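Pasting in a structure now, in structure tokens, and then I'll have a few things to ask.
Only a part of the assembly is drawn; its chains keep their places, and the rest are absent.
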Amino acid sequence: MRPSKRQPGEMRPVSFERGVSKHAEGSCLVKFGDTHVLCTASLEERVPPWMRNSGKGWVTAEYGMLPRATGDRMRREASAGKQGGRTLEIQRLIGRSLRAVVDMQALGEVQITVDCDVIQADGGTRTASITGGFVALHDCLKWMEARQMVSVDKVLKDHVAAISCGIHGGACVLDLDYVEDSAAEADANFVMTGKGGIVEIQGTAEGDPFSEEQFTELLALAKKGIARLVDLQKMAVG
Amino acid sequence: MRPSKRQPGEMRPVSFERGVSKHAEGSCLVKFGDTHVLCTASLEERVPPWMRNSGKGWVTAEYGMLPRATGDRMRREASAGKQGGRTLEIQRLIGRSLRAVVDMQALGEVQITVDCDVIQADGGTRTASITGGFVALHDCLKWMEARQMVSVDKVLKDHVAAISCGIHGGACVLDLDYVEDSAAEADANFVMTGKGGIVEIQGTAEGDPFSEEQFTELLALAKKGIARLVDLQKMAVG
């Protein structure tokens, strides 16, 4: 039995609240249960130096956590003077995941920065960030389309969403919350497209190594979960 | 006429949403119109080195802005590697303001950190932070009171709230939003207690210097505004 009483393949309630920012071209407050991430997509005319005059655009992401998003207050990274390894790792993952479904030629020479700031954390912040970040990115492109800057259908090649799975108490389960995550024998994050293509897989044994069979079971759970997340994204932006 | 059509002495709608954080001992989402600040109060057993074994506690504050809280995206301070001068100035102000109404002896040797993170900015983020931070601090003390750690009435000597005033188009006005603030000839921030004592005054001429008469008028506006804010705080926590 999971601590949350959920079934092994049951996700937490997921919701997308669009247009939550007065300023950002696209924005979305995504909730996976008690994990709440505010995603904003900001359009900038300036691309990174290595892209200049290429005619192509760029999508990048940054990730942060409010100091008391967690059970114990964490030190503010701005005050510590640098972003930690975990933060850098996660924002690189979000950026790669979103770029996987963007046609940079169709975007044109602009940059979109997707900021994912965790307001409240309860496990799965990186997967919520990718899933909600896609919605913010979509709405930024809609904003651009309304100004004849791009065609959303040409820029976005597919949906992209992410979910965590893990082995907890010997069983493979979907969408770990913090309590499960802390006690999991293994956890894995999957990023997949709407058509079921794999964009990123990250699996880690926390204690003993896991087997190929277990990994296959985690992947099967993830496929089901991501299909559900893509449906929810479509309802949200449809 | 003010850009927002408000009367000179009219504040924006102000609201306090308490208990917005699952983890923090006290929390409050404060809104002054389109300025939204998430305030959390975190109880920690560890006081600063210079307070140890003094039997007294400490209240401190930190301030941050999400990168796209503003019209143009700002660089994330964690990525820039340091907090800017404006950030440090504001968080020092918030801390001093809150400490002005706390009896550190009655608090006992613990530290409360009030984090004020601007989710959306439209002028007056520091005054909203102080006003909402007080509510988060109050609720943190309530949490402690429920555990027989303190008596709220002994720790809190008074209410504290803050408001900005300014000279805009030659007229003295209350609670400037971003559009007014950008065009103001002078702006001033006032921090006052429920009993009307002055905790902090910061007034700055943006263009030509202002006169003592103008300053007196700003102070009168502020007193009225802060009295109203304290009433709202009392309704919120009452």
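As written, the chains take the letters A and B, and residue 1 is the first residue of each chain.
Basically, a residue touches a chain if its C-beta (ideal position, glycine included) is under 8 Å from a C-beta of that chain, and two chains touch if they have at least 3 such contacts.
Everything numeric here is computed off the predicted structure, so don't read it as measured data.
Asker: Wait, 2 copies are placed, so what's the full copy count for the complex?
Answerer: My count of identical chains over the entire file-defined complex is 6.
Note that in this section only the chains that are shown with their structure count from here on.
Asker: So, what's the distance in Å between the C-alpha centres of chain B and chain A?
Answerer: Between these chains, centre-to-centre, one finds 33 Å.
Asker: Looking at the complex, which residues from chain A come into contact with chain B?
Answerer: Touch list, chain A to chain B: 21-24, 27, 34, 38, 40, 42, 44, 62, 64, 66-71, 73, 76-83, 87, 113, 115, 117, 119-120, 122.
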